[in-house]
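In this view, the complex is presented without one of its protein chains, the others remaining in place.
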Amino acid sequence: MNELLNVLTEALGKNLPLWIVLSSFSVGLVIFFVQESSHRLRTTLNLLAAVVKLALVGVLLWGVYHGQVYEVRWVIAPNLELLLHADALSMLFVTLSALLWLVTTVYAIGYLEHSPHRSRFFGFFSLCVSATVGLALAGNLVTFVMFYEFLTLATYPLVAHKGSDEARKAARLYLAYTFTGGLLLLVAVVWLKSIAGPLTFVQGGILDTLPAETHSALRWIFLLMIVGLGVKAALVPLHGWLPKAMVAPAPVSALLHAVAVVKAGAFGIVRVVYDVYGVEFADVLGVLVPLGIVAAFTIVYGSTLALFQDELKKRLAYSTVSQVSYIVLGTAILGPLATVGGIVHLVHQGLMKITLFFAAGNYAETLGIHRVSQMNGVGKRMPLTTLAFTLGALGMIGIPPMAGFISKWYLGLGALEAGVLLWVMPVLIASSLLNAAYFLPILYRAWFLPADSWPDEHIQAQRWETHGMLLWPPVITASLALLAGLFASLPFSPLEWAQLITAREYK
Amino acid sequence: MVGLSAINPQFLYVCAGIFLFAIGLWGTWLHAHYVRKIISLNVMGAGVFLTLIAVAYRGEHLPPDPVPHALVLTGIVVAVSATALALVIIRRLEDATDE
Amino acid sequence: MNEAASVVWVISLPLLGALLATVWRQYAATIGWVSSALTAGCAVWLLWVVQRAGVQELALGGWEIGLGISLYADGLAAVMVLMSSLVVLGCSVYARHYFRAQRQHELFWPLWLLLATALNALFLAGDLFNVYVTLELLGISASALTALGAKRAALRAALRYLVVGLLGSMLYLMAITLLYAAYGTLNAVQIAEALQVDPLGWAALLLMLAGLALKMALFPLHFWLPPAHSNAPAPVSAALSALVVKAAFYLVVRLWFEVFAPLTTPLLANALGALGAMAVLWGSWSALRAERLKLLAAYSSVAQLGYLVMFFPLLAVLEGEARQWLFGAMVLFALSHAFAKSALFLAAGILLQYAGHDRIRELSGTTQALPLTTFVIALAGIALVGLPPSGAFLGKWYLLDAAFKTGQWWWVLVLVAGSLLATAYVFRLLGHAFGHLPAVKRPVVAATQEIPALALALLATFGLGLGAMSLWSWLAHTGTGAGL
Partner (left out) sequence: MLQPVLLELPFLLLLAPLLPLCFALVGNDRIGQWLLPVAALPALVAAFVLPVGTSVALPWVLLGAQWGLDATGQVFLLVTALLWLLAGLYSVSGTPAGASWWRFRVFFLLTLSGNVLLVIAQDMGSFFLGFALMGLAAYGLIAQQASVTTRRAGRIYLIWTVLGEVLLFAGAVFTAGAIGSVYFSEVVGKELPLAAVILVTLGLGIKVALPGLHVWLPIAHGAAPPAVSALLSGVMVKAGILGLLRFLPAGAASTVWVAEWLVWLGLVGAFYGVVFGLRQTAPKVILAYSTMSQLGVLTLLTGLGLQAPADAALAMALLLYVAHHAWVKGALFLGVGLFKQTLSWWLLGVLVVLALVLIGVPLTSGALAKGSVKAALPAAWQHLALGLWLSSLATTLLMGRFVWSLWRYRRQHGGAASHHTSTSPGLTQWLGWAILVEWVLWWPFLFALPVFKWWDVSPILLGLGMVALALLPRIPAGDVPVLVAHTGYRGWHWVRQWRHKHRRFLSN
């Protein structure tokens, strides 16, 4: 096995990150040209690409673990280079996206059966993942910004996919938000680059050697960057697009909320704080506390609004607003434990939220259920889906052994360590209670109330409660979320990996 | 008469040329009708050519500079062909029946 | 073959083609695209020559410099020739099918090749009068091509285009006259060496700027552009927007940085930049309001030219390496726009053919039926907005960079506003690709129409966005002028 891997890494060489990005990109382009009716060819391509990518990521992971350095450089203009580089943090995100992409692809194939424009959909779907992986592997801010914009482009068609007025409106809103954000980020990056030179991500940050007179500019730049990234990370008040964007098909929502867009914003914030500014230097600048307050406000605000949504996906969307800010919160608290909490939530939130969206999609696709009020008794009709949903929801609340518990635990510990428990703990408590308040009634309806008739039953229960390609993805992701929490202290678990990253971030 | 003869004829020509140029510019800008615009442009051209010819003057004893002359000739050719094209288009515009 | 011959060939090949196409009308199309292809090949060769052997100067017919027609090819000129040749090639391939079964078919090719000739000759012109002649040739052929539209609107636009062109040329000619009167030469290099800061020089500069601003449709002299560019046949629109205005811009660059360098104060540069900024805002806003696709594209050109002018005030204060970078970025931006806009117009032409109109609101079904064309529009849109990867992105990057480095942050605001407006107008268009309108039965589009459009769009985005690094080294072989 090791020899095989050695041979593989040898053959793929240092350009492995590039191949990983291209594996989905090229297939995405090819899929555009696949005839609408050639279902089998498209499915094969999709799955092949996803599996190949996952395998490549596996090899990369193996290589990184064995201390190999992967770097792809490409100078695009004087003093401006694209850099793909695999470090511990990027591996965390790349692995997450590659894994969830595979699952989501399976799900999407099942979900979009018989709907029009599938080639277009899957083409952009692949591009979207390429962009995500690209920005995960970006080795400097320039590369990051390029993939960040690319991501916006690739997701727009997915949001607009249904083509209804509502979808197009949502897509427009999405664009308006994310492009403005992207532009501000661009401005900030250029500004920073004019002050600090090449913006390669370095663990521990690169800015702390700058003279004191640049500090006020650095603060402004930080603000711009956070606004730019915060739009995608849905920090309040920049979150307006997210609840609207849930009109997109369920696999898209799943991807958007768990892996791609929202996560890209959060990941960017992590990158900027840790590998550009350096968390300790950011603290010196005094920018962490405001960031933390915004995150805290977002957490509470998102949860509160989620309470009032009857539309299931909308409720989940507001939940995302809230949950993603845990990552930001963890980033904004100075101290290794909080860092662990924030970074590990990057993975945990992804696993849990994708489960929830898959399940929501299953309800809609199988029974036509779109609203919480229609969910009475659905647990009996769709037990596995509802079980997955339950696990995801419990995780969101922070109930052990789900992954969310681990995140919250470390956030709490981090807050204690940093001496900010006084305001962080109430936020965590309030959020957990609110999460319970908007998730538990759903579970109650699903498991305890007698079933009414379903709004629109498309898929009859046969051997399984719904189409297999719809059923297994949520089950798998829910299991992963469970395992990530239950075996959090296992080597290579997200938690252990986050601790590894953290150990390197604090010099 | 002394005063008058002291005025360089070259200067006079240049002034006249620039004057024509200005009139032509004014006309091109102001007139709405395209035929008038074309005429104004030709007046402008005449002004420029006049100036060029004046520039070619190198005193009584020297032959005039050939280069501006060549330029003027080229310029006239260009102006004529452009005017012709413009007039053709105007004709076609008159004939066009769509809309 | 003689290296300098490449300079001659890029001009004479299309000219020859134009003559042949006039004679053998039935083979006009073939002659057209073959000569375009050969020209493009020669353009590559020219660039290679310049790159290897440095600046090429050539006095035609053996006349000494100052008397005869002189050609001058440096890095910038070679790059522009390559740009124009590639766009012309793309449009030529496209036009074969586009004009199939149309009456203008035979008229198109000679004029089209003449346009290509004029463009290349203009880029390679070594003296100012030569420039005048090529400018007129360009104006006349472009106007005639516009008139091929044959509809009233097209004719009116062509006429106005012609008049404006003539007016600009006249202003330019007057400036030449003044310069000749003062320095007794028309050679750009010689004038640059002799130029004094005096009222005459100022007058000449302002006249030239005014004339060329009119020709490149710089705000507020842009009024003629939208009707002209939006009413011409698709390949013509493409060339007009991508190349013809770019020719005027090229001249401004040449004059500004090489000939009139001592006169170009930062104040003047800022004034020019301000016009550019207004062009950006006004052009983008108008594009956003445009009802028709081609009109949108035309207004977008106004805005994009504004960006190009916005480089001037920053170039005026930067020095050294950073200035070279910025200059390269400006050229890159111009290239990016040329390819993107030509791709956009070609794609618009396809839509227009199949939908019978180009009203944005009603394009939904057609865009869905023509995915590749829509994809081209999307790619072109990326380059127009300045999203990565595209040459425009890099251009904007350096523009921003320079604005921060020089502390002229107000350009940042313009750029942000302009980009947002651009996003809005591009996606207002693309949004219709996702509408629910009944999809038109999927038509079969000739590959020769879609492929060139796609190629140009890819060139503008991925080509220039990721592979433009050599541009700066090409431009290192650029001219005599002030520190370029």
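Just so it is clear, A, B and C label the chains in written order, and each chain counts residues from 1 on its own.
Operating definition for what follows: a contact is a pair of C-beta atoms (placed from the backbone, for glycine too) under 8 Å apart; a residue touches a chain by one contact, two chains touch by 3 or more.
Keep in mind it's a predicted model, so treat the numbers as computed, not measured.
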- Message: Can you list the shown chains that the omitted chain is in contact with?
- Response: A
- Touch with the omitted chain, as defined above, among A:432, A:477 or A:502: A:432
- Query: Looking at the whole complex, which of A:63, A:110, A:243 or A:485 touches the chain that is not displayed?
  - Reply: A:485
- Out of A:134, A:342, A:361 or A:398, which is the one that touches the chain we can't see? A:398
- Note on the structure: Hidden partner sits against subunit A at residues 337, 394, 397-401, 405-406, 408-409, 412-413, 416-417, 421, 425, 428-429, 432-433, 436, 440, 444, 447-450, 485-491, 493
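Basically, only the chains that are shown with their structure count from here on.
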- Query: In angstrom, rounded to a whole number, how far apart do the mean CA points of subunit A and subunit B lie?
  - Reply: 69
- Message: So the centre of each chain is just the mean of its C-alpha atoms; given that, what is the distance between subunit A and subunit C in Å?
- Response: 42
- Item | Residues of subunit C that touch subunit A when the two form their complex | 321, 324-325, 328-329, 332, 368, 371, 375, 378, 382, 387-389, 393-394, 396-398, 400-401, 404-405, 412, 416, 419-420, 423-424, 427, 430-431, 433-436, 465-469, 472
- Per the touch rule above, subunit B residues touching subunit C in the complex are 14, 18, 21, 24-25, 28, 34, 37-38, 41, 44-45, 47-48, 51-52, 55, 65, 67-68, 71, 74-75, 78-79, 81-82, 85-86, 89-90, 92-93, 96, 98-99
- Note on the structure: Touching subunit B in the complex, subunit C uses residues 67, 129, 132-133, 136-137, 139-140, 143-144, 147, 150-153, 155-156, 158-160, 162-163, 166-167, 169-171, 173-174, 176-177, 180-181, 184, 186
